[in-house]
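So the structure is just underneath, and the comments pick up after that.
Here the complex is missing one protein chain, while the rest keep their positions.
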Amino acid sequence: MTEKRNIAIIGAGIAGQEAASVLAGLGYKVTLLEKQERMGGMLNKWSKLFPDFSSSQQILDTVQVSANKNLSVICNADISSITKENGRFELSDNSSLKVYADLVLLATGYNLFDATLKEEYGYGVFENVITSVDFEKVHKSGKKLTTLLGKEPRRVAIIHCVGSRDAKSGNTYCSKVCCITGVKQAIEVTRMWPDCEVFNFYMDLRLYGSKYDSLYLEAQKHHKVQFIRGRLSEISERQDKGLQLKAEDTLQGRPLRMNADIVILLVGMEACEQNADLCRNNTLDLDENRFFKSKNIHYARNISTQPGIFMAGSCICPMSVNETLESSRSAAFLVDKSFRSVQVEE
Amino acid sequence: MMKNSQVTVTKEIADDNYFYLRSCIRQNFFPGAEKVFLDILKNKLGKNIIDNANHISCTGIGYHSDIVPYETYQAMVARQFALMTEQGLKNAAVSCITSYGGYNEVMKTWKEFPEEEAKARKNLKNATGRRFEIPENISHSCDIIYKFRHDIAELAQYKLINKQTGKPLRIVDHIGCHYAKIFPEKGIGGAEQNTVLSAIVEAWGGQSVDYPERRHCCGFGFRHYLVKNNRSYSISNSKKKFESMEPYCPDMIITNCPGCNMFLDKWQYALAKIEGKTYSGDKNGIPVLSYEELAGLVLGYNPWDIGLQMHQVDVEPLLKKMRFDYNPDEKYLDAGGKFMGQPEFTGCLP
Partner (left out) sequence: MRTLMQRLGEDVRLKEGLHACMSCGICTAVCPAAEYFEYDPRSIVVTVQSGNEAKIRKLIESDTIWMCGQCMSCKPRCPRNNCPGLIISVLRRVSQETGAFVKSRLGRQQYLILKTIGTNILETGYCVFPASVVPETHPEQGDVWRWIYQNKEAVYERVGANLDKEGPGAMRKIDRENLNELERIFAESGGNSFFSTIVKFSRAYAKESGFTDADGEPDMEKYTDFLLNEDNDEK
């Protein structure tokens, strides 16, 4: 019976692809829609993954799907509307594309916080201020991180909570993966430059994963990474293009001024702007953080507020790679279960 | 260079028909700046601006040094608004940064807590019989110069060019804290990368120069300056700014706050007395001008008509760089052309 059922998946990042291969494997007709030219989504921007420094490419290769009799892939399809008519969903982009499906799975992922909005950090103005994503790009290229002038950095500061837990940025939630990313990148910097001092400025170290605290320990013990509890207040540029940082060492209760050669801003995960478009003409809803709202955050995390539309991965909330893959399989299971319950009713 | 603000603050600045609200500190130390501002608006830009003799201090310095309670401050602000209302004017042009922050603070409170507005209305009415309407627009006078900076550039007789080198004058700015830190949306460019002064400088041919402590307070600190024993706080903060500017060799400092203008002028002198050094590479110090004074120079006003002889750090080296046509012999002549005597010395170091 499954081959008669059409499922549309929006987003061919790792969440969309993993769900697609599970569902196609079960015999459903799956259409995977990707707005970019190629699949892989945000993970394409990453070099190595926490907590084991495995290559993100390996994950991309592992989840990679290819079209077969049950799976068609459409790239450059920026879906902006989902409507339901005569028991079927119609998905369309801004051109002439129309896709029909019995069920829809949202795997639209996340956006990165635009660090230029945090003006006091001078991203986009001071050239030695970069983001965690810029750092991944350097790492992926195989080059070493250098200052604007091509020099070896003597001190690098890594800033947590950029665009997260911040009413000024409009994002009051925790982006969850940044703390551990900061620990990972700190180690990576010291691996590039063993003599470089690395400071992490954090508010609360939220290292929730089972192996994350051991990475923290490793960073401190073997890489001499220093952790300062205090949120960075401002960055300014000195005449030599070096950076001046102001924070409070809250454990000492004293203000702290520090010079650094490079600052890495750990930019948070934000809901995609297009999410609001996808909520028009149906009963999909967004939560207070503009991610897709679950029917119940405990037992129906993957189920949206519109019957027939499911969700996978970081379009629900910020997630790591492993959580994303688990979320997709869970979504695929629920999609399958929902078809089966309909069959029973029939 | 903090030129292009990433977050665009679009703030409305009224076009004409202003009610001028003077600043205690600016009138006291730089009365010529207020004079030239009014003259530029009326006679160069053809605007209507009313200088009403009945307005009094907003008492903002008393408010921020905590002797004037907020209810009283609100009623004093209400009185300024009442004078505007009586004159049929809806646009305030505010000379003082403390007042500017204060008016915005009161307006914000009234918006969120209407009972506070009702109380202020009642206090004002019982005390004076006056009533007021909320102004449509509250702009600082630097906003108004900013708005007409290109018109001023067209009328300009001088550019902010060092004629000795042919290069733009290197100008650092200091934005008064209460201009945009309390309400970032009320200042051009917001709190972090404020552009109100740098845009003026660049429109008139100068080069706006960034420095690390650009956003740091001048150190007024209200009670820290008002009580003599506390003034080390004030001078220490100014020193921090001068040290930060020094490597960039600025030709001048531009400010938008009357207090900052005064402190950055006087503390250079006091620091020279204490430390025996200046931050300018010469004995004079770095001249400190407000946007009105700078507009006056660009438009070719006689520097002694607009009160530049009242600055401790001498402006003449700057005038010479600009090859400004002025008469140094008139610097200390009174309105009738009689010599008034002169300061024992100007600048910072003898």
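All chains are identified by letter, namely A and B, in their written order; residue positions are counted from 1 within each chain.
We take it that contacts are C-beta pairs under 8 Å (C-beta built on N, C-alpha and C of every residue); 3 or more make two chains touch, one makes a residue touch a chain.
All values reported here derive from a predicted model rather than from experimental measurement.
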Candidate in contact with the missing chain, chosen from B:13, B:41, B:75 or B:203: B:75
Selected from A:78, A:234 or A:287 as touching the chain missing from the view: A:234
May I ask which residue of A:145, A:215 or A:247 touches the chain that does not appear here? A:247
Under the stated touch rule, tell me which residues of chain B contact the chain that is not displayed. 22, 24-29, 31-32, 34-35, 51-54, 56-57, 59-62, 64-72, 74-76, 79, 101, 108-109, 112-113, 116, 120, 123-124, 126-128, 177-178, 180-182, 184, 191-192, 215-217, 219-224, 226-231, 233, 235-237, 240, 266-267, 269-270, 304-307, 309-312, 333-335, 340-346
Can you list where chain A touches the absent chain? 120, 161, 165-169, 203, 229-234, 246-250, 253-256
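Here is the rule we go by: only the chains that are shown with their structure count from here on.
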Chain A to chain B: how many Å between their CA centres? 46
Residue set of chain A touching chain B in the complex reads 116-117, 119-120, 122, 124-125, 234, 236-239, 244
Chain B residues touching chain A - in the complex, by the definition given at the top: 1-2, 4-7, 190-193, 210-215, 247-248
